[in-house]
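Note that one protein chain is taken out, while the other chains of the complex remain in position.
This part shows chain A:
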Amino acid sequence: MTTTPTAGRTTAVAARATELSKIYGQGETRVVALDRVSVDFRQAEFTAIMGPSGSGKSTLMHCVAGLDTFSSGSVRIGDTELGSLKDKQLTKLRRDKIGFIFQAFNLLPTLTALENITLPMDIAGRKADKAWLDQVIQMVGLSGRLSHRPSQLSGGQQQRVAVARALASKPEIIFGDEPTGNLDSRSGAEVLGFLRNSVRELGQTVVMVTHDPVAAAYADRVVFLADGRVVDEMYAPTADSVLDLMKQFDAKGRTS
């Protein structure tokens, strides 16, 4: 079922996990969340990570994004090995090289939309690239609402602010944790469209955790996880092909 990468795609790797393991607890309560996972996320590629609950998909993302520590193996963002970094360096790495989009609780209610978008740069004490910022804002269609506070925006608009925030600082890679989980299907489609456009048109790298085959269909590639292991991957997915594959896993899971 595996397809080969399409020709002409760059092979430079934005993030790479090698033999990555994450183990909680000891003895009887020992749980293996990630079991020697090796996976690459190539530049300018939109990757979706899928898998049933407890498959380790969120843990994988957290470890690769420098939000969580891992037990063994290695994670690289660009040229940086994460395993050896202290909290302070990790924080700096997240600030400068990674963008985040969460399911909810994404924005600071005290800041305006624009202030939320530029927050990572403000934290870094950097000036935003004005032209780039305008382009991003244009793209997500927030020009008229920059001075609004999150409470004055709809859920979809809030998530668009979050997308703009992730893009604004030109990170090497953007991680999304169920970015459409709290949105209705129309708003979700919009947000996914922006993410895909950012990859296609701006050359951004995006990794997204989701359990929704429709959302996964926006990606260039889908990585399937089960029981802490990568069990399959798929290029140029469609909602139907993803759903089919997942049904197979389900069936396997029941028969085995």
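In this text, contacts are C-beta pairs under 8 Å (C-beta built on N, C-alpha and C of every residue); 3 or more make two chains touch, one makes a residue touch a chain; residues count from 1.
Following the convention adopted for this analysis, contacts and distances are computed from a predicted model.
A chain of the complex is left out here; the name its UniProt entry carries, from "Cation/acetate symporter ActP", "ABC transporter", "Multiple sugar transport system permease protein" or "Fumarate reductase iron-sulfur subunit", is "ABC transporter".
From the options A:F46, A:F70 or A:F100, the residue with contact to the chain not on display is A:F100. When the omitted chain is restored, the residue from A:A12, A:I123 or A:A236 that touches it is A:I123. Summarising the interface, chain A meets the missing chain with residues 62, 67-68, 87-88, 91-92, 94-96, 99-100, 102-106, 108-111, 119-120, 122-125, 165, 177, 181-182.
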